[in-house]
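Before we start, here is the structure in question, set down as structure tokens.
Shown here: the complex without one of its protein chains, the others still in place.
Let's look at chain A:
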Amino acid sequence: MIMISGIVALVLLIAITLFRDDGSTQTGPSELGPAAPVDSSMCIASKEYMQAHHMQVLDKWRHDSVREGNRTHVTPDGRHFDKSLQTCLGCHANNRFFCFMCHQYANVKPTCWNCHLSPMESSK
């Protein structure tokens, strides 16, 4: 009885291992350049997600790019972005008040603009 159940479990396990996608068909990010904001036609995530979580995304990006050198963000649908505040501002700086409208409404004072040039200062 133990033998039979064991063999059944083994066969199942092997079947699962054999037929699972091992990701070998994917192309690695190594073929890309070291860092590139590739597709800026759409944001890295949905508007709702970014509204609620952009601070966590930026905090993670900061850690990854400054301290670990992992500069490429890959979205679940395979688009690549440079992990940089410049990537965000590449689009969102079109509206000079983009960051400030919400921050003022929510009465939050992020320290980003102590050093990073905000759209207010950089746009000509």
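Note that a residue touches a chain if its C-beta (ideal position, glycine included) is under 8 Å from a C-beta of that chain, and two chains touch if they have at least 3 such contacts; residues count from 1.
The rule is simple: contacts and distances are computed from a predicted model.
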item	value
Complex member absent from the view - protein name from UniProt, among "L-arabinose transport system permease protein AraQ", "4Fe-4S ferredoxin iron-sulfur binding domain protein", "Succinate dehydrogenase hydrophobic membrane anchor subunit" or "YciI family protein"	"4Fe-4S ferredoxin iron-sulfur binding domain protein"
Chain not shown, touching residues in chain A	1-10, 13-14, 17, 20, 22-23, 26-30, 32-35, 62, 66-72, 114-117, 121-122
